[in-house]
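All protein chains of the complex are present and in place, except for one that has been dropped.
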């Protein structure tokens, strides 16, 4: 039942380890089959090399367990809140990857300092508010999801597939579990680069709107021309700068 | 004799190398069988890939050698002092892992800047006083143990399984040799993250009490709900934030 | 057709991944056969471990596709502009390697702080101007090539086989695709070292002219004496400092 979903979620979790985005069992990936309304998520505290598709826990969007004998990740309520509110999301990832976490712990958004960032994220990677004591002592993991959702008022989560939870660490997402992991891998790299940039030039400003849009939109959206899925033309220039 | 203890200590020492927490022979792990009153420890200056269970040195808590033909780690008296004073400890680890050592050399405790830290350590990771010249010139390794024990007056060593010895480096511990190594691996990561956090935001404050307790206690203690050892319920939320 | 060129370009692209200069598909290498006027370049968005020589795209210097079924790298017009203007270049490389990119994002040239740098690059590694909004919104990749060419007015591109595109990242080149990758690997290292140097000593000045020339010229140019391609003499000293 839901074999493909389980398999995709299992493989995405293993990729966290493979790509050195986690140590121990510090991260989790989930995926959602929107047509079935079913979410698969990593079991809590299980080592990545022991994960198999049948160990993935299946839930509905309200958190009711549908299948699986293990406990789901303790971060499950955060994932569910995001699936309920970000309707196009098909996969979610959470880690404590070191560079992104350093920014989250500093409670600072990551400014968009260059095209590496702009290729993936359409602006500064936002940071949430810190949770209040009441939010922490109440339904903590759900409230974590809520501060993320609140932070995205006015933002399109498919154009900004990452957030830093203040004092905590990153969550990323995408159209699929693999897409969520890819967002995490890029986030970790641009967090490191931004750290370097600010150390070299403490007052550095983010890139301008034109460069952000150029890079984000050449990879994403209807006029994208990166990769193999779009129509090929000759390389779009000649020796005099005319487009063919 | 004490085969399981030797094996566990040998494997934990090899993990130091495997997890890149040491270069050369710069670290050691010991374990104690509390019921037998026996401690096993790495021999001094032996390479990790040459370690076998039978090379582990067995001692009693007073340092008398019980079995083994090699010399024990020169840090043995520090380990013994901790076993004598921290009665629940079953394994101890010492390394010069680079990020934790940078903090130890700076003679600064590592503030708890986030949930990665709080998941493992119940507050700032303490740093000892520097040893006096007299303590250094006297029974140095024993006195190292003593400054650690003194620093833990009023602290529960099972809730803070790590310390930075000023001008030196980290010691960690746990219920077992493997647990001590796990504490070390986490310490090294949170030391790197805290370094990053302070560089991004020099005046950053530690997280509040509520978040520290939430994260520490969801993994440790009687109401913990992380991992597979506790009773499973449906994910503890629904779309309206009610706990089931 | 052009099998050797395809093979060299394919292998150079795979080296980017091998030498950890890229994650994902964030980089590309091209090569030019000057006698044939043919350029081979990585296809856009294809994973490095799926690259084979026959997947390389062949173009002429005006960007007309000669052979290959895939789309060329979206950065192709930048490469072409460099081949058209830097007449001795036989290979070009572009990555977002983290340390070099941190400098590019800071819009700072990398000062020549030591002999490691001077062995490869004959002075500070230059940074381009930021592109104007008009340049970005026009023929962006071509204009990227143009700001590089403009920055090299008065510089010999064969003595400075690297540039930082402001707000973006590094391009390097050489006599061959492999040479371009080697320049990139060295650039990434000296970017990291320069970062360290400035953190240790914020006001540090670049090395003097004499040391720069000594190191650059002992490896490059007609009087070079590094490596195995020059005439061997006894080691050029004796106990009294006389040259033999």
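Read from first to last, the chains carry the letters A, B and C; within each, the first residue is number 1.
In this section, a contact is a pair of C-beta atoms (placed from the backbone, for glycine too) under 8 Å apart; a residue touches a chain by one contact, two chains touch by 3 or more.
Not measured: the values here are computed from a predicted model.
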Worksheet entry | Chains in view that touch the one left out, judged over the entire complex | B, C
Worksheet item: With respect to the chain omitted from the figure, which of B:76, B:128, B:172 or B:204 is a touching residue?
Response: B:76
Fill in: Residue among B:67, B:124, B:142 or B:210 that touches the chain left out of view
B:142
Fill in: Footprint left on chain B by the chain that the document does not show
23-24, 26, 43-46, 59, 61-65, 70-72, 74, 76-77, 80-81, 84, 96, 98-99, 101-108, 130-131, 133, 136-143, 167-169, 195, 198-199
Item to complete: Pick out the residues on chain C that sit against the missing chain.
Response: 113-116, 182, 185-186, 189, 192-197, 199-201, 204, 207-208, 210-211, 214, 218, 225-228, 230, 232, 234-239, 241, 243-244
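Throughout what follows, only the chains that are shown with their structure count from here on.
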Item to complete: Walk from chain B over to chain C along touching chains and report the minimum step count.
Response: 2
Worksheet entry | Rotation angle superposing chain A onto its copy chain C by C-alpha atoms, nearest 5 degrees | 90
Discussion item. Please tell me whether the contact surfaces of chain A and chain B are same or different in residue numbering, using the over-half criterion.
Written reply: different
Discussion item. Mean of the CA atoms for each chain, then the mean for all of them together: which chain is nearest?
Written reply: A
Worksheet, complete the sentence: Distance between the CA centroids of chain B and chain C (whole Å) is 45
Worksheet item: Hey, how far is the Cα centre of chain A from the one of chain B, in Å?
Response: 32
Worksheet item: Out of chain B, which residues touch more than one other chain, so two or more?
Response: none
